[in-house]
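Below you'll find the structure, written out as C-alpha cells, and then a few comments.
A single protein chain has been omitted from the complex, and every remaining protein chain is retained in its original position.
Each chain gets a letter, A, B and C, in the order it is written, and its residues are counted from 1.
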Amino acid sequence: MEEIRIGVYICWCGSNIAQLIDVKFIAGEIKKLENVIISRDYKYMCSDPGQETLIADIKQNKLNRIVVAACSPRIHEPTFRKALEKAGLNPYMFQMANIREQDSWVHIDKEYATLKAVALVKAAVSRVKHHEPLNKKSVEVNSATMVIGGGITGLTSALEIAQAGKQVYLIEKSDSLGGITAKIDLTYPDLKSAGQMIRPKISQVQNHNLIEVFLNTILEDISGYVGNFSTKVRRNGTSEEITFGNIIVATGLKPFSPVTIPEYKYKVLPDVITSIELEKMLQDGTVKTSDGSKPDNIAIIHCVGSRNEQYHPYCSRTCCSTALKYANQLRSLLPDAHLFDIYADMRAYGKGCEEFYTNTSNKNIMFLMYDQKNGLPEIRKANSSDNAGMIITFSEKLSGENIEVPVDLVILMTAVEAHEDAKEVARLTGISLCGNDFYIEKHPKLDPVATTTDGVYIAGTCQGPKGIDESIVQAKAAAAKVLSMIAMGSIEIEVAVSHVNEEVCCGCQTCIMVCPYKAISFDEEKNVSVVNEALCKGCGTCGSTCPTGAIKSLHFTDIQILSQIEGLLKTESETI
Amino acid sequence: MRKAVKTGIYFSHPVGSQAHTINYRELYKYIKNVPVVTKIWDSTVNPISDEEYFTGEITSKSINRIIIAGYLPGYLKSIFSRFLKKAGEEAENISLVELYEHPLPDVPSTEIAKSKLICAIYDVPYEAAILAEMNPSQSETLVIGGGIAGIQAALDIANSHNKVYLVEKTGTIGGHMAMFDKTFPTLDCAACILTPKMVEVSNHPFIELMTYSEIKKISGIPGNYSVNILQKARRVNVNTCTGCGTCAEKCPGTSKSEFDAGTTMRKAIYMPFPQAVPNKYLIDADSCRYVQNGKCGVCVKNCPVENCINLDEKDKEVEVQVGNIVVATGFKTFNASRMEQYGYGKYPNVLTSLELERLVNAAGPTGGKISFRTQDKKGNWVFTAEGPEPKSVAIIHCVGSRDENYNKYCSRVCCMYSLKLAHLIKEKLPDAEIFEHYIDMRAFGKGYEEFYDRILHEGIHIIRGKTAKIEEHQDKLLLRTEDIEHNRILEQEVEMVILSVGLEPNNETGDLASILGIGLSANGWLQEANSLSNTTETSSGGIFIAGTCQGPKDIPDSVVQASAAASGVIQSIMLKKTEQSMKNISLSTIESKARELSLINGE
Amino acid sequence: MNRVDPKFKDKLKPYGISDWNECFHCGNCTAICSHSEDSLLMPRNGIRAIQLGLKDKIHNNVDPWLCYYCGDCSEECPRNANPGELMMALRRYLTTVYDWTGVSRIFYTSRTVMIAAFLIVAAAVVGIGAMYSFQLEPIMEFGHLFEKIAIISVAAFILLPNIIRMFRLTLIKQKIKVPLSTLLSGIADLVINMFTQKKTLDCKENRVRWFEHFILVLGYLLLLATTVFLNWFGTDNIYIIIFGYVVGAITFIVTFDFIIRRIRKKAEISKFSHLSDWMFVVWLFLMGLSTFLIRVFIDIGIIQDHLWLYLVHLIILAQWAVIIVPFGKWMHFLYRSFAIYIAEMKKKALSLKQQNQVTTITA
Partner (left out) sequence: MTFEPTIVSFLCNWCSYTGADLAGTSRIPYSPNLRTIRIMCSGRIEPTFVMKAFREGADGVLMCGCHPGDCHYHEGNYKCLRRYHLLQKYIVQMGIEKERMRLEWISASEGKQFAALADEFTETIKKLGPSKIKKVMETLT
C-alpha cells in the first residue's frame, strides 16, 4: 500500500476565521500528526493563488490526501475538488473542515473556538486517511423514448420529442388515439374546439416517421434502468421487444361513475346524465330529455364524487370551469331555458377563468351554492302538478333557505379518477401511487414530472386532475427532461453509492426493504443483494441497516466516519 | 384522396369597441373567391335565431362544412351542429376561427384575420401553416428572470449541455420563492428545496449568471438574437468578495430590506439574504452615502480584500448572441394601500401576506416569532422578537383580486397560501383565534382540498364573506364582515390582520414585451401563442414564456411551465432551427403553405 | 321549502333592475352598510331573494325601505353589481305591491299609460277652466277646494289602505305578534322619523344630504299647509305672505339643486335615476316655482292678465295630487317611516319571543 501523505491547509478567510481562531497554532498542532507532510495557513484558500499553492504542493510533495479547513463544504468543496483534479489527484481524496460557519462565526471565546477548530481538523485528517479514489461513472442513454398513453398528453410528448429528431414509441391500449380530449366538444375559457386542436395532432403523430404508434397494445414487462430500458409489448396477440432510454407515462384518467351516489339517482331517473353524456348531445347540437322533448329547466350539479370523503376527497380541478362552459353552450342552444348551476365553491382559477365566470353570470343563469357538510342535493321525480320532470332539493348556502329547484334535465359534473391501468403501469415502471391512485411525483413542487425512478417521467392527468392546457404543458415539461438527457448522450451517475460485499452479505434482504429508490435487487443465484449504481442516490440508509456490515456507503464508509469520530475526540492539547 | 367541400362561413361580431378593428369588407373580398367558399353570412344581417333560413341555405346550397369566425365562435358551435344535422350533414364539420385574440404588435388585425381564415378554409391548422419557415438557430439561450421559473428553465436547458445566460434584475436569484417560509400543501420549507437549486445554478458549468442586470435592447431575428444587457454597478467585485460581511458592519446607509418585504432594515452595502446566489455583497446606490453625497467610503476602509469595493464603478452594457429567449419575469404583489378600507399603511398591524411570510420565517425579523409591530425608541414601527404575540388574527382573501375596482382576475394562489399561513400561525400560537374571510375557497390542486380539510379541523374559523372595512378601535382592529353561512354581521376585534394580496404583472413586463415584440393579455400578463394548446410560446419565434409572467400560478405550475418552455428551446437547439415570428410571415406565404398542405378542393 | 322562480326577476325589470346577475355573494355590501345588523342583513339578502325569485321573502320584508342609498355598497362592489340601485328598484316594486288599486303597477310598467294619465289630468283642468269661462276668481276658488278634497280622499282611499296592506304583508301575515303597548310606544318614533328621516344620519358622510332632505320635506309640508289651510293666495296677512314666500323658495331652490345633481350624475346615488324619480323632483320644483310666481303676480297685481299661470299651476298640482302622490314616489316617504316602525316592532316581537322561550326553559 502506498504511503499516506496528507496536506493540510488552514484558511484565514481574511479576518473571518483568523480574527477568532489562531490559525497558526492549528497549523502547528496538525503538523505534529502522523502522515501530515504539509500543514499551512493561508489568507484565502479559495482564491486563485491559494489553489495554485495547493496544486504545487501536491505535485512537489507527492501529497495524496488533502484537508482544507475553511468555510462550509457546501460552498467550496467543488472548488477544491477541481483543484485536486487539476493536480492529477482523485477529487475524493479530499476533506473539508468547516471552521467558519460552524466555528468562527458562531463562537465568541477565542480559546474554545481554536480548540474546536483543532478537533475538527484532526477529525478531517483522521477521516481522509481512509478515503478511497472514486471514479465518475456514466451510462449511455438510448435516444429512443417510450410514451405510454395516446391521449393529448402522450401525443404532445411524443410530438415534442419526435420533432427534435428522436425516435418515439407511443403505446396505446385502445384502438384509437386522442383519449378523453377527443370526446370533448369545446374547451374553457375561450370556447375553443378541442377536436380542431387534437385532430391535426393525431394525424401528425400517425404520419411522423420518428413515431411508431402501437395501438391495441399492452405492456407485459419493463426491465432496465435510466438510459437503457427494454420492454415487451403485446399487440394483436404478438409480442415485440423494444428498447429505449426514457419513459413518459401519460395514462390519463377516467370519469367517476355516479351510480354509487344515492341522492342523484343516476341510472334510476333517465334525465340525470353525466358531463360526458352531455358532451355527445352538444356535439350533435341537440339537447333533449329522455322522451325527446326540449328541456325547459336544466340544472348542473358540481362536485359529483369530488370533495367528499365517501367518494373522492380531492377536488377534480376542472369541473367548475367545465360547468361554466356547459352553461354557455346550453344558453346558446336553448336561449329560453332556465339554467341552474348548483356549485360548492366556484373554482374558476385559471387565466381568463374568473372573467369567464363573470361573463357567464351575465347569461341569465341561476347560481346556487350548496355545502357538502349539509348533505348532497337530492333529486326526486316530480308530481304532475310541479310542471317539471324532477325536483332537486337542498339547503342553499347563500340564502340560508331550503330550496326546491324544478328541472327537466340534470347534468352531473362527475369527478375524475385515476385510470384503471394506472396501478399496473405503476408496478411495471416502479412509480409510487398516492392514496388516490394518482402517481406520486419526485417532488410535488420542484420536480413535478419526474418520479423516484430515474428515466421515468409522468405527465398529464395520471399525476392528478388537470385541464387540457395544463396537461399539454406537463407533456412538454416531461419531454424537456427526456430531451436534455438525450442531448447529453450519457448521464453521470452518483459516485458515492452503496456497494455490497458479496462475501459478507447473508441474503436477508433488509436493505431492499429500506431502499427508497428500489436500487437494490436480489441475486437469487448467489443469494446476495446487488446495488444498481444507476439507481442508487447514496443516502446510506441501507448501509446503516445491514446487519452484517456487508454494505459499504462509498465516501461515507463506517471506517471513515468512525475514524472521523475518533479524530474529533482525541484532543491531546487541552489548552493552548 | 381529395374530397369535394362546400363551405359556409358565418361571421359573428363582438359587442363594444373591438368591433371596429377588423375591416370586414376587405376580409369578405379576400375570401369570396376561394373556390370552396359557397356562402358568407354576417351576424348583423342573418341573426342566428333564424333556424329555418340557415337549414334552408345549407340544404339548397348543399353546404357540408361550416366555419364560424369572429368573436367567441365557440358559443355558436352547437347551434350550427344542429343546423348541419338537420340538413343531413355531419355535425362535426365545423371549424372555429377566433379573430379577436392574440393581437400581434405591429400587425393589422385584418391581415391576421385573413391568414387565420384562409387556413381554416383549407382546413389546415394555423400553427402548421405558419411553421412554414425556420431560421437557423444558435445554441445559446437567454433566460430573463431568476425566480424559480427562470432557475428551472435555465437548469433544464443547461443540463442538455447548452450555454444559458441567466439574467436577473436584483442582486440574487431566488425570486419570491426564497422569501416564503413554507410551501403549500406539503409545508416543506421553501429555502430547503430552493437553495440547492440556486447553488446548482451557480455551480453549473453551462450557466452564466448575470445578476443585477437588465435587458436593454434585443435585435436580430429568431434563432439569432443579439441582446444588450445592462449590468448595473454592484460596486463590489463578485470575484474577489468573500461574503465576509465586514463592510456592512459600519456602513451608515440603510434602507428597507427587499428580501424581508420591508419588515427589517438592511445596509446600503448588503447581501440580499444569507443564502443569496451569488453569495456576494452589493451596494444599493440609492441608500449609499458615497454615491449620494460623495462622502463616506467606510466600507472600502473596512474591506479586508484589496480593491474589492469600487464605489465609482459605472454601469456597463454587454452584448450576447442567443438563439432563443425564455422570459420568466414573474410577478409583483398587489399594493394593498390602494384598498383604503383596509387601512394598510395606516394601521401598523395590518400586514400583507408577504410580510407575514417573513415574520413566521425562522430567519425573518423576529426569528420566527409572530409578534406585533411595536414602536421603538425612535418611534419607528418595528417587529421585534420581544414584541407581544397577537391573540387573534384575521386573514382576508382576495385583496385586489376578483374585484372590478382593482384586478378582475383570480390570483390563483391566495386561497392556498392563506390556509397555509393560518396553519403556520396556529402552529406558533395555538391559543390564538384565527379567522379566514373568503369568497370561494379555491383549493384546486393536488392535495389542496385535503389540506383545506385539515385546516378546517385545526380549529381555524373559516368564514364565507368578504370583509368590508377595518377600523382601529382602542389598539385593536375592528373588522366588519357578513358571515353568510350563519346569517349574521360579524364585528370582530382582532389584534392583527393579514391581507392576502393578489398577484400583478411585474412593472417591467410591459416594457419587456415591447422590447421583445410580444403581446400582452388583457390584464398585462404576457400573451401566450395559444391559450389552449401552447401556453409557453409567443407570437415571436424563439421567445418563450414561463411562470407567473404569463399569469398567476403556484410553484409546481410555474416549474412545469418552465420545463415546458425549456423543451421548446432544447428542441430548437437540437434541430439547430428556430421558428419564425408570426409577424414576419407574409399572408401569401401562409396562403400558399395552406394550399399545399390542404386535402380540400372545390369542385 | 321554497321553490325557486327564475321568471320572477323578469317582472322586476320595469322598476330599474339591471345588474342583478353580476353578484357572486361576497357579502361586502351588507358588511359595508351602516344600517345592516343581524336582524337586518341587506342589501345582499335582497339580491339573493331576487336571484332565486323568492317572492314572499321580498314581499314580507321591509329591508329596502331602511336603505337610504348612500352608495357605499355600489362603490365598493367587486362585481359592479350595484346593490344600492337594486334596493332602490325594490322600493319602487314594493310600492306597487302595497298599492291595492294596482294603478301604480300600471304606471311603472307602462310609460305610455303614465304620459296619457298626465295629459288627461291636464285636459281635465283646462276643461274645468273652460267650465268657469276662464274667470280667475272661481277657478282659484275651485282650486282651493280641490286641494282640500284631494288631500282627504288620497289619505282615506289610498294612503291608509296601502299602509294597512303593508302591515298585513309584513307583520300580520307572518303571524308576528306584537303587544298593543309596544305598538303604541313606537308611534312617537314613527312621527319623528317621518318628519326628520333621522336614520339617514347613520350613513357615512351624509349630514349635508340629510339636512337638504330635511329642509325640503319641511319646506314642502309647510308650503302645503300655507296654501291649503292658511289660504296663501287669498290672505292679506303679511306674515303668512312672507312665510309662504320663504317656504316656496326653499322648495324650488332645493329641488333645483337635486335636479342639477341628477343631471351631472356625479354622485353614486344619482347614477341610475328612474323616470319616476325625475318626475318627482321636477314636479316638486315646478310646484314650488309656480306657487311662488303666482303670489308674486298677485302682489304686483298682474295675476288677472296672466290666468295661464294659475292654470299651469293647477295642472301641476292636480297631476301631483292624483298621480305622483298616491301612485308615485311620494309614497316612499310614508312607507319608509312605517317600515322603520315595522322593523322595530319585528325586532321587539322577536326579542320578546326569545325572552319567553328562555323563561319557559328555566321554568
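The rule is simple: a residue touches a chain if its C-beta (ideal position, glycine included) is under 8 Å from a C-beta of that chain, and two chains touch if they have at least 3 such contacts.
Because the structure is a prediction, the values reported are computed rather than measured.
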### Message
So there's a chain missing from this view; which of the remaining chains does it actually touch?
### Response
A, B
### Task
Give the residue, chosen from A:A496, A:I512 or A:V530, that touches the chain omitted from the document.
A:A496
### Full-complex contact with the absent chain, from B:G220, B:P348 or B:G368
B:G368
### Message
Given that one chain is not shown, which residue among B:P196, B:P252 or B:G294 touches it?
### Response
B:P196
### Summary
Where chain B meets the left-out chain, the residues are 181, 186-192, 195-196, 245, 274-275, 361-363, 367-368
### Query
Can you list where chain A touches the absent chain?
72-74, 98, 100-103, 105-109, 112-113, 115-116, 119-120, 123, 452, 496, 514, 516, 537-541, 543-545, 553, 556, 558, 561-562, 564-566, 568-571
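As a working rule, only the chains that are shown with their structure count from here on.
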### Message
Of the chain pairs A-B and B-C, which one is connected by the greater count of C-beta contacts?
### Response
A-B
### Summary
Note: chain C sits from chain A at a C-alpha centroid distance in Å of 67
### Query
From the C-alpha centre of chain A to that of chain B, how far is it in Å?
23
### Residue list for chain A, restricted to those that touch at least two other chains
346, 358, 398
### Query
Got the chain C residues that touch at least 2 other chains?
24-25, 79
### Summary
Listed in rising order, the residues of chain C that touch chain B in the complex are 24-32, 36-38, 41, 44, 76-80
### Summary
In their shared complex, chain C is touched by residues of chain B numbered 341, 398, 402-405, 439-440, 464-469, 480-484, 487-489
### Query
How about chain A: which of its residues touch chain B in the complex?
13-16, 44, 46-47, 74-75, 78, 160, 163-166, 185-187, 189-193, 195-197, 200, 282-286, 306-307, 313-315, 317, 328-329, 332-333, 335, 345-355, 358, 371, 397-398, 400, 438, 443-449, 463-465, 468-470, 472-481, 483-488
